[in-house]
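To keep things clear, I will list the structure first and then write my remarks on it.
What you see is the complex with one protein chain gone and the rest in place.
The chains carry the letters A, B, C, D, E, F, G, H, I, J and K, assigned in the order they are written, with residues numbered from 1 in each.
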Amino acid sequence: MSDHVYKKIELTGSSTISIEDAVEKAIAEAAKSLRCLRWFEVTETRGHIVDGKVEHWQVTVKIGFTLET
Amino acid sequence: MSDHVYKKIELTGSSTISIEDAVEKAIAEAAKSLRCLRWFEVTETRGHIVDGKVEHWQVTVKIGFTLET
Amino acid sequence: MSDHVYKKIELTGSSTISIEDAVEKAIAEAAKSLRCLRWFEVTETRGHIVDGKVEHWQVTVKIGFTLET
Amino acid sequence: MSDHVYKKIELTGSSTISIEDAVEKAIAEAAKSLRCLRWFEVTETRGHIVDGKVEHWQVTVKIGFTLET
Amino acid sequence: MSDHVYKKIELTGSSTISIEDAVEKAIAEAAKSLRCLRWFEVTETRGHIVDGKVEHWQVTVKIGFTLET
Amino acid sequence: MSDHVYKKIELTGSSTISIEDAVEKAIAEAAKSLRCLRWFEVTETRGHIVDGKVEHWQVTVKIGFTLET
Amino acid sequence: MSDHVYKKIELTGSSTISIEDAVEKAIAEAAKSLRCLRWFEVTETRGHIVDGKVEHWQVTVKIGFTLET
Amino acid sequence: MSDHVYKKIELTGSSTISIEDAVEKAIAEAAKSLRCLRWFEVTETRGHIVDGKVEHWQVTVKIGFTLET
Amino acid sequence: MSDHVYKKIELTGSSTISIEDAVEKAIAEAAKSLRCLRWFEVTETRGHIVDGKVEHWQVTVKIGFTLET
Amino acid sequence: MSDHVYKKIELTGSSTISIEDAVEKAIAEAAKSLRCLRWFEVTETRGHIVDGKVEHWQVTVKIGFTLET
Amino acid sequence: MSDHVYKKIELTGSSTISIEDAVEKAIAEAAKSLRCLRWFEVTETRGHIVDGKVEHWQVTVKIGFTLET
Partner (left out) sequence: MSDHVYKKIELTGSSTISIEDAVEKAIAEAAKSLRCLRWFEVTETRGHIVDGKVEHWQVTVKIGFTLET
């Protein structure tokens, strides 16, 4: 990790399956337009309930990536 | 989402399996006495350890539901 | 839980599989040198990204154990 | 304020008009079933957006009331 | 601690004597209507002042109890 | 709310009139370049003072919107 | 904004009308004895309830002002 | 509690006896120069240790008082 | 306080008597194996409830001590 | 500061020299693509260690800039 | 540190040079009117940007001093 500058963006992924899958969804989306994704930090775990069950896990992550200069 | 009022209650679900299962346990319990559960927010993830392994995941969630008026 | 004193230490477990597995890794490591582990609290969930996917989940836990006197 | 015990509940009021109106909506709802409401604390101010405008203000308050014994 | 679900409520006890007494007051009040109280966490310590002395200690606690199913 | 990914951005709106108006200003600005704005969360309320009066309310909001894929 | 030193004080304004009015009340009071008020930050929004309605909004602000040297 | 403005100051009281006594010490000191003290909030509880025992409890409180206009 | 380095550890003391006694228990335990304890900071006050009364106060403190080099 | 809307972005600068230099690196990078940078707030100070010395200071800042409309 | 009472005030120092210099500026200003300054705690590090460089570091500190009785 040399003298780079990183940017952090905040995304919310949603998944019907698990917290991990919601995070992967958010990262996969970010990877469509950004190269050099480096790390993430979970900042919030929420979800929607339908009929007394979790319908969607909604997990917010900050994703850090290298600014290519 | 019209002009409703929502109430939030705080429950801790426990599970021997996973964080997600502990959340589902808490929501299922709430659904026994409350209709109109809408969303949840995870506020704390803890657990008990026995013999160097997680015995129970204990996940606290705030659950929001519509007050029917 | 009688008149004991507990100590908390902070470990970060990493796993390619899941958040739960990263926690178990941290606890298993602590159990190598400490007896009487009692509970844990998740304080941070982060991870590394490679090629647009989560490579490692890195979960920090505070682990409480009984000081044997 | 003598030797009373107070309970706090957490409600989210919503309003198309203002933050203050959302708070009043939450308190009015609480007042339907509880006497002796005493104070509130705003814990979260959020809202929904439709067509580039705020459709609903959603304000969460903790409301304290005297437990009558 | 098996597969139970716990609920947390938030009460403020007040006492002219001490912080501990204010907590006991809050718990005693909760015990009138709820069985199976298990633990508490202090979330706020405040008080009222009259004539340059503490008139009341007001201590807010979250109290956890087992939901009997 | 299906399997979407949302992005959150953080804007500060300013207004000479009210907190609500500052929020609307921030959202209106975001709506110029982004479609599918969904919700906001107030994270900070500040302001500038001139001659002992509020000259500008400056309200920071996180705004969530759907990433269209 | 040159090489000044600023001091922050914390005041709570109350108003029967609105959050904004409570802030203005606090600032107006500070302006009676202090010149060079520069900015404020809202740190707490609370209030008293009478008969199921907000009687007073009580808004706490930190107010920054230039120390004149 | 009518349309007053309150000021909050932050003091640290110290005591060899108890947390409560440290708070009373801070309030008694404030009462020497300020009338109309109304409430306090504990913000920090610390202390010094000598020979494996607490030598001083050091408790920080915010104290609110009415500005007389 | 010269050019020392301090280490902080986190212990939870428990007591049937008071918050202060739980803190003293934690410090006394630390003093068995560590010299040069200097200060503590309370980070959490919790407890267990039996039969509607506090059975144990459980107070977590960070304890700072000089590393002797 | 008139009726503008500001956007905040979050960058992490790294430097082998100092905290201040890491902040300047982050701001210089932002200035390559954005005009009208106005202020920053440090949100996190971390770093990497090699051979018992700080190899890189990694400082995260939120940077506010005027949206030109 | 005997049975004193300390007061904390909050100042923001600004400097074109460094974070440390901004702290020293704030303390030097406080020392003009107050004797017995004892310690400080940094609560916020911000700054203004001009032409893609830090123009001023603005560091907020709480400063504790002994109340002489």
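Miscellaneous remarks
Operating definition for what follows: contacts are C-beta pairs under 8 Å (C-beta built on N, C-alpha and C of every residue); 3 or more make two chains touch, one makes a residue touch a chain.
Here the structure is a predicted model, which means the values were calculated and not measured.
Taking the complete complex into account, residues 18-20, 23-24, 27-28, 30-31, 37-42, 63 of chain K touch the chain not shown. Remark: the residues of chain C touching the chain excluded from display are 9-16, 25-26, 29, 32, 48, 56, 58, 60. Residues touching the missing chain, restricted to chain I, are 1-9, 62, 64, 67, 69 (touch as defined at the top).
Note that only the chains that are shown with their structure count from here on.
Where chain J touches chain K, under half of the residue numbers in use are shared by the two copies, so each contributes mostly different positions.
Shared contact sites, meaning residues of chain G that touch two or more other chains, fall at 9, 18-19, 48.
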